[in-house]
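One structure follows; several queries about it will come next.
A protein chain is absent from this complex, but the other protein chains hold their places.
Our next item is chain A:
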Amino acid sequence: MINFVLLISRQGKVRLTKWYSPYTQKERTKVIRELSGLILTRGPKLCNFVEWRGYKVVYRRYASLYFCMCIDADDNELEVLEIIHHFVEILDRYFGSVCELDLIFNFHKAYYVLDEILISGELQESSKKNVARLIAAQDSLVEAAKEEAGSISNIIAQATK
């Protein structure tokens, strides 16, 4: 099971956190601080796994961002690397060659994507196309609602002129 997902920039700034196991706000801050200390200092050619508090943290660096997932000791580390890559590829398709700024300004969208990939710390969908389709469908629902609201407010605006 994935206990939490963490995206940290090379400067240690948090870009996304998703907790599937209960951690209090205080613990979360502590975990993030501990892990950024552990992971950001590791050399480039080392393995992608860090043992931490009886768990394993699998991380992978994409440009300036570290994608970290904390898993139980008996989970498959290599597979989690694939899950991270799966997530990154989907983000990449969704944003069109994703960069850190996309994830900063559209952080909520990154969460929506993650929610289509993982639920309760387990993998939900292995097809990238399927995830992309579901996200697109939901985005269009939102767009439709916006337009509707826009047209209503236009009507109201015109009616009250």
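One rule holds in what follows: a residue touches a chain if its C-beta (ideal position, glycine included) is under 8 Å from a C-beta of that chain, and two chains touch if they have at least 3 such contacts; residues count from 1.
The rule is short, and it goes like this: contacts and distances are computed from a predicted model.
Only one of "Serine/threonine-protein phosphatase", "AP-1 complex subunit gamma", "Cyclin-dependent kinase inhibitor domain-containing protein" or "Large ribosomal subunit protein mL43" fits the UniProt record of the hidden chain, and that name is "AP-1 complex subunit gamma". Taking the whole complex into account, chain A touches the unshown chain at residues 14-20, 22-25, 29, 43, 45-51, 76-79, 81-83, 86, 104-105, 107-108, 111-112, 115, 119-120, 122-130, 134, 137-138, 141-142, 145-146, 149-150, 153, 156-157.
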